[in-house]
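For this view, one protein chain was removed and the others were kept in their places.
This part shows chain A:
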């Protein structure tokens, strides 16, 4: 039932967006930690406005791939071209300033802060006031704070978390924490959004909500999304193209249908019905 619903949402969404040119091109990426090869010679690209899924068994290198994209890990070999610019010596700060936002597999919210403050922190790249104007909290600093609060409230409305905006995030249930993390990423108005298992550990209803939000973000804001997910029903329904990793190597790439019928992918990950 869930898949049908999601599929309907998707067909509605697909009408509103157009997949554009390649904005992120990963060429021959290899990453190793000492003797452990996490990624071996991986190339794939992401087109503007598309939802790109990365799947594969545990330890296949999916999260490492995201960490390479936003500069947490530095691959030993390969090129990353984002919006026509090749990026060398990447730092996470630079990825953020290029409008790449992400969520984490294990929730990485700021536990001591309220939902509102967490999301406001997500906008800090767009705020210019310095320490001294914050000390005064008057004039420009206050205007800036309020102006960004308005934007944050839009995100809060979009993700339907109005009732918890003043709650410390540590007190929220897991599903809502995941949603707040998405809100924090969205507050940065990213052009590329990386989602690391956005639906892990959720029940069916929460998964449906999350699917709806992901599709809405993609549709309304035109955000390009790269996501890692283990729920094959969801992945095959919402993504435009899927790349499959296994043991740090790419074993499949294409539309969900192509991937589903790829014998190598079936052997490594999807399995067959017995």
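The rule we apply is simple: a residue touches a chain if its C-beta (ideal position, glycine included) is under 8 Å from a C-beta of that chain, and two chains touch if they have at least 3 such contacts; residues count from 1.
The rule is short, and it goes like this: contacts and distances are computed from a predicted model.
Enquirer: Mind telling me which option in "PepSY domain-containing protein", "Branched-chain amino acid ABC transporter permease", "Pyridine nucleotide-disulfide oxidoreductase" or "Methyl-accepting chemotaxis protein" is what UniProt lists for the chain we can't see?
Expert: Options "PepSY domain-containing protein", "Branched-chain amino acid ABC transporter permease", "Pyridine nucleotide-disulfide oxidoreductase" or "Methyl-accepting chemotaxis protein" narrow down to "Branched-chain amino acid ABC transporter permease" for the missing chain.
Enquirer: Touch as defined at the start, partner being the missing chain; which of A:115, A:141 or A:238 qualifies?
Expert: A:141
Enquirer: Identify the residue among A:26, A:51 or A:96 that touches the chain left out of the display.
Expert: Answering carefully, the residue with contact to the hidden chain is A:96.
Enquirer: Have a look at A:74, A:111 or A:171 and name the one touching the chain we're not showing.
Expert: Candidates A:74, A:111 or A:171; residue touching the omitted chain: A:111.
Enquirer: For chain A, which residues reach the chain that was dropped from this view?
Expert: These residues touch the chain not displayed: 70, 72, 92-93, 95-97, 101-102, 104, 108-113, 117, 120-122, 124-125, 127, 129, 131, 134-137, 141-142, 145-146, 149-150, 153, 184, 188.
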